[in-house]
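Before we start, here is the structure in question, set down as structure tokens.
In this view, the complex is presented without one of its protein chains, the others remaining in place.
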Amino acid sequence: MIFIILLIIMAVLLIAAAIYSITHRDLLFAVMGTGIVSVILSMFFFLLQAPDVALTEAAIGIALTTIIFIITIRNTSRDEDEIIDKEDKKI
Amino acid sequence: MQEQFNEVFTKYHEVITWGVYGTAIALMLIGLYAILIKKNLVKIIIGLTIMDAGIHLLFVGIGYIQNGTAPIFSPGYENAADRMVDPVPQALVLTAIIIGFAITAVALSLVIRLYKHHHTAKIDQIKSLKW
Amino acid sequence: MVITPIHYIFVPLVAAFAIPLLSKINKELPRIIPGFVLFYNIIISIVLMQQVNEFGYVSEVIAGWKAPWGINLIITPFSGFLVSLISVLGFLIWMYGYRFKQVIDRGELRTYNILQMMMITGAIGIIITGDIFNLFVFLEIVAITAVSLTAFYRERDGAEAGFKYLLIGGFASSLILLAILILYTQVGTLNMAEIADRMHTVPSGIKATILILFIVGFGIEAELFPLNGWVPDAYSQAPGPTSTAFAGIVAKAGVYGLIRIIFTLFDIDGAYDFLITAGLITMIVAEAAALKQTNLKRMLAYSSIGQMGLALVAFGIGTKEAVFAAMFLLFNHAVIKSLLFMTGSILMYNSKDKTINSIKGIYKKLPIISLLFALGAFAIVGLPPFSGFWSKLYILTAAADKNMIFLIVTILAVSIVEIVYYFRVIGKLYFAEDENVIEIHKPTPQAFVAMAVLGVTIIVVGFNPDLVTGYFHNAADILLDKASYIKYVLNVESVIQ
Partner (left out) sequence: MKKAFVIILLAVLGFFLTKTFMDIPFGENRIGEVSSNETAAGYYLNNTPAKTKVANVVTAIVVNYRGLDTLGEVTVLFLASTGLASILYRRKREEEDAERLSLPSSRIMRTGVRVLFPAIVLLGIYVFIHGHLTPGGGFQGGTIVATGFLLMLISYKGFNTDHNRMVWIESLAGLSFVGIGIWGLISGNTFLENIPETGILNSLISGGLIPIIYIVVGFKVAVELTGILDILLNIKPKK
């Protein structure tokens, strides 16, 4: 029973985080959204008896992908539509 | 414990199927939507990452076997081969995750360079080549 | 150590991993080592082709696990022909680009050489592997190197072309991954021979889904319409040797992947009709687009797409004669288009603004290059007695055997379009007044040798097509004989000598 409850909660959270990161205009928050997707995905993998994949996703998806996205945003614009003044995008 | 799990699994099989396959396909579609609609290059790459995440989930979901254990022969379980989940999709996903990361890194470095040239990261403002 | 197919993979890898260290010793080493590696590829090809001629197949298992369990490499007459072609072209491209960007920094020189060598290795890997997921890995190697090379020049719009390629390529690789997954759930294996063996058990609806995903995925490397949006940009922005490699090597690997999957893995009849339709549309659209290009390299890129479309049409006819003609066309296209890109890059480099208009009368300053370009142009439109004529003739006869009148008319019409735009360039090159007073950068002697080899090949094969046709007939027979492939791979015990 716990299996199903966890699975459903994770499924909902995954989709919610994905939609959040797609729709949010502030790219920094959008990237955080992908980070959350990775966290939940990693737990999902663990639930589906794939500890190796879970560990990889945790290490690559949560830490490294997020940081390279943040570096990119620092070097480009933080606002998706680039309306906010470019001076204000310091991280 | 096991019988109980099996009973619940069979009873809610449809819900579980949708919970795994449905989520994975939804993630893919959300990612694809961002790739096709969004104008910001970083958002497009976020879409690519999310699409990949969906495919990876689909891989692991395909490999899962009811009541299976992780494919590791830990001490005391040396003869558990017949109730382990499928290890092949897991090995493939491992490769796919690393390759996906490499592609993301190269894509983001291209975005940085494009921004330096054009002072924008929006696809409709970078048009020296025909899109 | 006996030469086996794995030498194609590990020798370049050793070189690639060692070059960063060796470049500390001598600045010239990163330039020279790829040459040795690519020359060794030719030696491997010669040795392996002898074995292929003798036994029909050459295969090798990796890590000691025989075929369905481990990864195996297999060389059939068709893939052996492509691999040898790529090896020779790779070496010529290295010669052509040997002094390329003479005055650049050490770091950049190193990356350029590593990436160019690994792109060729990745293409060879796509062709010789017998495992569907391994093919995906090699495809990614090609994609990453191709993107980095496209974005190599900082002053051009390479980054944009590269991003476009990366986006389309990333999408394609996701689709191929998905196709592999669905295939795995149905047959429980990743070995291509075993997949082909078990394909009849797959429900036809799922089979069609998998095939569509594969076609879209590989169509991007094989320049299939409408997935070829990246081609003209990448070809025109990449360095000269790299665009030659795109046309001569990467496109061949993409076509090979598509053909291997449709001919060996699947047994759907509709796939052949699909190939004809897709090829025809690709051909017509590309040749029409080539007509209105002003940039020479873009024009060559569209022409290349058109030729790939023609090759797919020929494969799609599906008879032995047609498959033979398609292989001949692939050979001709690789040789001729490489020559055109090599000479075209030099012409472009010496013109004022990279348009066709600005090469007016350049032949006075670069007579040999202009002559070679004209030779390539005559050959690719199919004028006798050059080699391009024979492949087009064989395709037309193959189509005539099956009474495909529409196909014949279209191919002839497209040839006229080709003649128009190639002759426009030649007209500009030879018969227009010289207006530009620019300094001419002469190509290096090595580049001359590389181009001359290609030019001589065109003429020799043009006068003696029998030199190669016998081999292609044999290769076509074996490509269509799926059962012998399956039997050979699944019974293999160890390396066949």
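So that you can tell them apart, the chains are marked A, B and C in the order they are listed, and the count of residues begins at 1 in each.
As a convention for this text, a contact is a pair of C-beta atoms (placed from the backbone, for glycine too) under 8 Å apart; a residue touches a chain by one contact, two chains touch by 3 or more.
Everything numeric here is computed off the predicted structure, so don't read it as measured data.
**Student:** Consider the whole complex, including the chain that is not shown, and state which of C:Thr209, C:Thr410 or C:Thr444 touches that chain.
**Tutor:** Spelled out, the listed residue whose C-beta touches the missing chain is C:Thr209.
**Student:** Using the touch rule from the top, list residues of chain A that touch the missing partner.
**Tutor:** Looking at chain A, the ones touching the missing chain are residues 51-52, 54-56, 59-60, 63-64, 67-68, 71-72, 74-75, 91.
**Student:** Under the stated touch rule, tell me which residues of chain B contact the chain that is not displayed.
**Tutor:** 9, 13, 16-17, 20-22, 25-26, 28-29, 32-33, 36-37, 58, 61-62, 64-66, 70-75, 78, 81-82, 84, 86-88, 90-91, 94-95, 98-99, 102-103, 105-106, 108-110, 112-113, 115-116
**Student:** Provide the residue numbers of chain C that touch the chain removed from this figure.
**Tutor:** Looking at chain C, the ones touching the missing chain are residues 1, 4, 6, 9-10, 13-14, 16-18, 20-21, 24, 60-65, 68-71, 107-108, 111-112, 114-115, 118, 125, 129, 131, 133-134, 137-138, 140-141, 144-145, 147-148, 151-152, 154, 159, 162, 182, 185, 188-191, 203, 205-206, 209, 494-495.
Rule of thumb we're sticking to: only the chains that are shown with their structure count from here on.
**Student:** Distance-wise, how many Å sit between the C-alpha centres of chain B and chain C, to the nearest whole number?
**Tutor:** From the centre of chain B to the centre of chain C is 31 Å.
**Student:** Could you please state the distance in Å, as a whole number, between where the Cα atoms of chain A are centred and where those of chain C are centred?
**Tutor:** That gives a centre separation of 38 Å.
**Student:** Determine the centre-to-centre distance between chain A and chain B, using the mean Cα coordinates as centres, and give it in whole Å.
**Tutor:** The mean C-alpha positions of chain A and chain B differ by 12 Å.
**Student:** Taking the complex as given, what residues does chain C use to touch chain B?
**Tutor:** It comes out as residues 133, 137, 140, 143-144, 147-148, 151, 157, 159-164, 166-167, 170-171, 173-174, 177-178, 180-181, 184-185, 190, 233, 237.
**Student:** Along chain B, where are the residues that touch chain A in the complex?
**Tutor:** Of all residues in chain B, those touching chain A are 4-5, 8-9, 12, 15-16, 19-20, 22-23, 26-27, 30-31, 33-34, 38, 40-43, 45-47, 49-50, 53, 56-57, 60-61, 63-64, 68-72, 85, 90, 93-94, 97-98, 101, 104-105, 108, 111-112, 115, 120-122.
**Student:** Chain C touches which residues of chain B in the complex?
**Tutor:** Residues 35, 41, 44, 48, 51-52, 55, 58-59, 62, 88-89, 92, 95-96, 99, 102-103, 106-107, 110-111, 113-114, 117, 126, 128-131.
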